[in-house]
Each structure stands twice: as C-alpha cells, then as structure tokens.
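A single protein chain has been omitted; all remaining protein chains appear in their positions.
Take a look at subunit A:
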Amino acid sequence: MEFKSKDFTDAKRVLKIRGLTVGLAGRPKADPVLRGIDLDIRAGETHCLVGESGSGKSVTSLTAMGLLPKDALEIQGGSIDLEGIEITQAKPAQMRALRARRIAMIFQEPMTALNPVLRVGEQIEEVLNMHSDLSRAEAKARTIDMMEQVHLPDVERIYAAFPHQLSGGQRQRIMIAMALILDPDLLIADEPTTALDVTTQLQILKLISEMQERHGTAVLFITHDMGVVAEIADTVSVMQKGRIVESAPIRQLLTAPKEDYTRKLLQAVPNLDPRAPRAPAEARDVITVDGLEMTYGGGGFFRASQGVRAAQDVNFTIQPGRTLGIVGESGSGKSTVARAIMRLIDPTAGKVTVAGTEIAQLSRRQLQPHRKHFQIVFQDPYRSLNPRWTVARSLCEGPINFGTSRADAMEHAAELMELVDLPRDALDRYPHQFSGGQRQRIAIARAVAMKPDLLVADEAVSALDVSVQAQVLDLLDDVQEKFGIAMLFITHDLRVAAQICDEVLVMQKGVVVEHGLAGEVLAAPRHDYTRNLIEAAPGRHWDFANFRALDRTPPVTGATL
C-alpha cells in the first residue's frame, strides 16, 4: 500500500513540545498525567498521535490549545513553542488571540461542538467577527467561500441551517470550515471521524488532507484507529500511560516497530482478510429468521403516515457453533434486527424460530420460558450492568429466574468468572471497580450463564480499545467453541466482521443487500454498497499484525486519498 513519504526536514517547524509534564493541580507528588512529552510538527505535515484510552492523547492536545481544565490539571514542566510563542506562559488574553488565528481544533462530536440554537453560517462568521475587522458583507462572502471549499452542497441553504438539520458529515465539514477560516498554522483534530460512518469518514479524511495541501497547515491528528493512521499520517507518535513510547515516519513504524508496546498494539489490529469459514454443522439450525420486518410509527389516527421501515424482509439461518455477522452503517437497521430477535421490540411481521419455537408472535408472558435460549451482549460495558448490584447478583439473576437455587447459581457464577478469566473473589465487587473490557467479560458471563443456544452480540467490542477488543473476541470464540453457541454478531467494523464471522449479511437502509460466506462477500463483493464499504475501510491493504501489506488485497481498486 502507498504511504505518504514526503520529507519534512526542511519545512518550517510549527509546533515544538519539549519535556511537557502535566499533573493534577495542587498535587505535585501525585503521578503525572503526561510525563515528559517531546513532539515536533512541521508545516504541511500530518502527525498522528495514537494510543489507547487514558494514554494522554487528548490531554496533550488540550495543553497545546491552552484548554486544560483549570483547578484539575496543570502544567508542571516543559515547554510548548508555537512558532516562537511560548504557550505554557501565555496569558488567557494572548491564548484567545492565538486560537483560531494560529491554532485551531476540531472535535469528535460535531453536534455538541456546535451551538444548537444558532445558524451554522453565523457560527462560522462569528469566528471572523471576533478575530478580524472585516465588514459584514466581506465576512459573509468569506464564509460562503470557505463553505464551498469544504464541499458543502447548496451552500446558501446550509448557511441558514441549524446544526440538527445537517448530517454528521456535514456538521464535521462546518467544524472544519470554522477551524480553517482564519488559515491557522496548526490544526488539532481530536478523533474527528470516530463518530462517523466509514464512508463519511473517508470523505472527511480526504477533505482534511485537501485543505492541508491548499493551506499548508500542520495537522496534529489524534486517533485510536490504526487504519486511519495508515491512510493519512506522515509521522506517528505512539502514546502509553502519559509517555511517547515511539515516534517514527509512518512506513517505518508499520513495517519495523522498535518498541514492544507498538508491536503489541499493531498485532491487536484485526486485518480485513476474512477467516476461513468453519464447516457447516450437520445439526439443525438454531435460529431461522423468515421475512422479518420492523416498521416504527406509522398508521396515525387522523392521518395515516408511512412510518419508518427500519428492517424489511430479513431472512437468515444460523447453525450451532457458527457466526453470522450483520454489517452496515448507522441507520441500516442492523441493531433493529438484533433487538427484534431478542424481542426487546416487537417485530411488525415475519417469523423468528429459535430452538424450535416461533417467538416473534408470542406475548411477553408466553415468551418468558423461552428467553433462556437466546441472550444478548450490548455495546456499552459501562451501562449494561446494574451499577447498584454486585457482579454475583448480576450473574445469578438469570438462572434464579429459571428456578436454579441461589447456592447453585452462586457456584455456577464462580465457575463463569474463571471461564471469562476473572478472579472468583471479584464476585463481591461492583461494576465500577472493573475496567471496560472486564465489564464486557462479565456481561458475556451473564449471558452464558443461561446456557443459551443463540448469543446476539450488538456491537459488543466497538467501545473497547483494540488490544482489549482482541481479547474479548478471543473470549467469544472460546465460549462459542466450548458450548457450540450460534452467534449473531452486529458490527459496523468490517475488520472485526472479517475476523469472527463465517457468514456476512450486509444491510443498507433496512434492506439486506448482500448475504454470503464472509470470504466471498469481503473478497468479491457483488453489490455496489458492499464495495463502497470495503473501499472506505481505512488501511485495508495493510496487514498490521504482520507488519506487511496484505497478500490477498480485496480486488476492488482504488481507495483513493
């Protein structure tokens, strides 16, 4: 795959950070949050800061912006030199003048970064009004010009729109326009594409590099996604626990990482090369879904409305021990299918047969005895366990509902803890005492406690750091092998789908557009939408775990950037 390989040694140095140490305010003896960061960014360069959550990426960027939360964090040492201006010593008024003019920032969630009650055009203009003395008409003309530069369609209309009327991608374009309108020397982008769909992400990444080329901006790009790094970085710094463990040009870092931590991080990145499908079992299907349909709303009292058809005509079967993945972007209806199968919502039409029983049309009460056959693991490990309950109580809840005695359930819970690789004595603790990955293990243990035939994993690894993600995927694999559970795996991440699924079902706007063996769908997609999804997957030609290009790159051509 092509990496960027421009040489920046002669370019002007925009940002120079030396020995930056940030710690808790008023507690000089406590462990610092950043321990001696060194960083250089030159004009026109894209420097990626990668690391897992809590590694200090965002604190670094906030410090450079002079936006550390007062009373909480303070700079304890080091220097940040932005073209001759020492940011660590700058007064608030100086910093205000610097921001937007010299240094700008875009954030992960454009909806919360924009003011919901102001028109987006006015919000861009406000930057001009505050930092320049252009007349109203000039400011508006400049704003419109900038909005055209970020390729917003129908600029006049969007100028007068409110943030909620725009899509996530359009909002992020507005943020970029706002950040770049005063032509800053340095743009800090903190996970700017993490909340976006993969096809939108590709467009935004393209836009950032286009703007960078046009204006010669230096970009500090913070991300946890190695694929994105491979696509856009000139140079990379890997952070861990407040330190930069390795800093190198992109090709060097991906082909010959020096540090163990970098290796570990890269090896955890799943690649897009699909797994070999397991032999179909002889046993009968665990679940058969036939013509499943879900329509939200509709049929109003005074005026018949159409309703939203979140899922239409979904058909599939899964055999014991096999995994079916449903992939698609947000709003494709993949979670609706999962929730309808779990009967957390009542499907409008269609049949769902689990372990020989038709469950789609049963009443809630009739359904109760069949619940134990199918279980679910949710995305957010911080919300899927009752925070007021001990782990033991959460693990015992299901079995006790189905008549197991408390003592037996407790014993089983202890076994389950070992199964998911957590110590037995952790049973008496509360969810907040565990990390995200550990909580997800507990959630899996809770589902497995019911000895289900079908396990639905709804984006079960999407909220986890990549190394933890790899562990949880391994655990799911183990559990599946041990108990022969059929798994329905909902994900937006094609890499994860490639690693775990035997079959893949691609959904778009509530409709199944492609369904087949994972190897066939991902290697030779037949539908345009699938092809777009695969093309948009960042870093898809690179096998991160083995530090080389993928042998068998998907035949679709041109992830152009």
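The definition used in the following text is that a residue touches a chain if its C-beta (ideal position, glycine included) is under 8 Å from a C-beta of that chain, and two chains touch if they have at least 3 such contacts; residues count from 1.
FYI, contacts and distances are computed from a predicted model.
A.B. asks: Missing chain's UniProt protein name, "ABC transporter ATP-binding protein", "Peptide/nickel transport system permease protein", "Phosphoribosylformylglycinamidine synthase subunit PurS" or "Methylmalonyl-CoA mutase"?
C.D. replies: Options "ABC transporter ATP-binding protein", "Peptide/nickel transport system permease protein", "Phosphoribosylformylglycinamidine synthase subunit PurS" or "Methylmalonyl-CoA mutase" considered; the missing chain's recorded name is "Peptide/nickel transport system permease protein".
A.B. asks: May I ask which residue of A:Ser79, A:Thr317 or A:Ser435 touches the chain that does not appear here?
C.D. replies: Going through A:Ser79, A:Thr317 or A:Ser435 one by one, A:Ser435 is the residue touching the chain not shown.
A.B. asks: In the full complex, which of A:Ile204, A:Leu422 or A:Leu488 touches the chain missing from this view?
C.D. replies: That would be A:Leu422, which touches the missing chain.
A.B. asks: For a quick check of understanding: of A:Thr235, A:Gln319, A:Ser384 or A:Thr530, which residue touches the chain that isn't displayed?
C.D. replies: In the full complex, the listed residue that touches the missing chain is A:Ser384.
A.B. asks: On subunit A, what residues meet the omitted chain?
C.D. replies: 24, 27, 30-31, 33, 53-54, 56, 59, 69, 71-73, 342, 344, 368-369, 371-372, 374-376, 378-380, 383-388, 397-398, 401-402, 421-423, 426, 429, 433-435, 437-438, 441, 443, 446, 450
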